[in-house]
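Worksheet for the structure shown next.
What follows is part of the complex, with its chains left where they were.
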Amino acid sequence: MHKMHLREIADLVGGELLGDDVEITGAAGLEDAGAGDLTFVNRASLLPQLATSAASAVLLGPGMETDRPAIRCENPYRAFAKMLEFSLPNPDRVFPPGIHPTAVVAADAQVAAASVGPYCVIGAGTTVGEGTRLGAHVALGPDVTVGCDCQLYAQVTVREGCRLGDRVVLQAGVVIGTEGFGYLPGPAGLERIPQVGTVLIEDDVEIGANSCIDRATTGLTVVGAGTKIDNQIQIGHNVKVGRHCALSAQSGISGSCTLGDGVTMGGQVGIADHVTIGDGVKVGAKSGIMKDVEPGDTVFGVPALDVKETFRITGAMRRLPDLLRRVARLENLENLEDLEDKDDGEARS
Amino acid sequence: MHKMHLREIADLVGGELLGDDVEITGAAGLEDAGAGDLTFVNRASLLPQLATSAASAVLLGPGMETDRPAIRCENPYRAFAKMLEFSLPNPDRVFPPGIHPTAVVAADAQVAAASVGPYCVIGAGTTVGEGTRLGAHVALGPDVTVGCDCQLYAQVTVREGCRLGDRVVLQAGVVIGTEGFGYLPGPAGLERIPQVGTVLIEDDVEIGANSCIDRATTGLTVVGAGTKIDNQIQIGHNVKVGRHCALSAQSGISGSCTLGDGVTMGGQVGIADHVTIGDGVKVGAKSGIMKDVEPGDTVFGVPALDVKETFRITGAMRRLPDLLRRVARLENLENLEDLEDKDDGEARS
């Protein structure tokens, strides 16, 4: 980033300057910050770590104190994120402007993009909107629509007929629109069910590296506006993902599932086919969901249950080996009693 | 699809025409169907949903009734799949015919393919059969064999010496033939065990997007004829997958495993190395298999057990917190009894 004075930054993030109005040349996390850097502390428990940091200044939360130059503000992490924007590389360096002469663009494609990287392939009837940037080796099939101000990184594939809205980000290696896993048993083995639908990725969606979204059998597989999808995620055919969801890495959503709006999922979650997940549902990492989940629920485990129940069960499981011993002891007491009864009987006889 | 009359379709799928011989212009699932579309209902429970559909006609199973034009047939879903074929795009649009002038083909490669996309790279000594179509950016190493009528989508990599049979489909981003995870501890750290084997993908195999099949240490990693592999699957070195298996997304098979014929696996399954899975085994999603599975078994869970046992256990687990309370009550009763016994003893003394 270019040099800024701390007061300038305080004004920018709406915070209160504490101490000297020093000059700032970068922004970095507590562990990485050096001289000239602005860092942040959003939990008082991190203040001791700040004491040993070389950072020149710090963004602090309400009520925190330090003897180095600081900006106190409502949400230091958000303020820090704002400052990071000044450290981003010039997009023209990452995506050199213009259509690279090696790009193979179909005669009837309409490409208004800001940048088309070397060796991109753009199919017949495909449209790419203004401000969109394509990295190297991006392959857009025929009849694809890419909106405005999108970023598609290297080696991305978008298959025929699929549509992306505006400001969509596809990280490297993303694959949109392959045929889903649909087969019927036939006399000669499994027979492909034709997948004639497509995929719709709505505005402001971001999809992580090497993730895959299958095309619908008919109609659309949909990822709703504002949803963020992490790396190596698999979304099956006919799935409808709602708006503003956040799905963490390596999760898989089987065919024909429906996710509501604002769903959040930890990593490595799996959802069986045809399941409906309500609005605002939270799913713990590694969960396996086999049936519908009501809006607002928080679920966890395999099979996924209410998170409190799963915690109760996993807590109880740790006591299970001991429980086996305790029950055996009770049975022994019973047996001894039986034995005593018998002894009594014998004594009586 | 082109316009067809319903009677024509009835003849094609071997079904019985009910009602008017209307004109059909497309095929779509119940949720997607509009005017002109043929849809299908394979469960009576979906008939209410049909009532509100805009579909012009419907494929119905035996014994079902509707007042709209319909075809009654043995298997409506299979008949529907047949109709979807008419809606597939012309393959010449997806894979333009001919060898694109930008393809880099080794002088001694033998390429009879129907389509080689822009920027494909075909190595020395490699053979590509008739009717095969390669998308953009496909990279075939040296000494690779690709059979006839295959489809390899964009960004596929097939490494040196690997072989594909006929009618093989590799979705975008598939990687065939990388070195597996084989190392030996040495004085300077882990040392690579050379992987000099290759991979054989037999006829009619389909492999999903971004899946990986590692080359064998020596000999072959094999995927048997007719087997279907979903997206993001990992198959380790020396694995032998049988014929007509169906492996769902994000599953991983460790090195030197053997799968029989007709094995089906849910998603996110993991199999430890050197395990043998018998013919016809069914594996539930998210299972972790640590030892051999007998032919015909259905297993589930981590570790994978007979599915009925796993269901019994997971059912019982939900009762575990309560069980802890119940055992504590029994122990309390014992203690009370002990106490009473002691009281008795004291009273007696």
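In order of appearance the chains are A and B, and numbering begins at 1 in each one.
Criterion: contacts are C-beta pairs under 8 Å (C-beta built on N, C-alpha and C of every residue); 3 or more make two chains touch, one makes a residue touch a chain.
For clarity, every value in this text was computed on a predicted model and none was experimentally measured.
Hey, this file places 2 copies; any idea how many the whole complex holds?
My count for the entire complex in this file is 3 copies.
As a working rule, only the chains that are shown with their structure count from here on.
Quick check: how many Å separate the C-alpha centres of chain A and chain B?
24
Considering the complex alone, what residue numbers of chain A touch chain B?
104, 119, 121, 123-124, 137, 139, 141-143, 155, 157, 159-161, 173, 175, 178-179, 181, 183-184, 188-197, 210, 212, 214, 216-220, 232, 234, 236, 238, 250, 252, 254, 268, 270, 272, 288, 302-303, 305, 309, 312-313, 315-317, 319-320, 323, 326-327, 330, 333
In their complex, what parts of chain B are in touch with chain A?
For this pair, the touching residues of chain B are 27-29, 31-33, 77-78, 81, 84-85, 87-89, 93-94, 96, 100, 102, 117-119, 135-137, 153-155, 171-173, 204, 206, 208-210, 225-226, 228, 230-232, 243-244, 246, 248-250, 266-268, 285-286, 302, 314, 317-318, 320-321, 323-324, 327, 330-331, 334.
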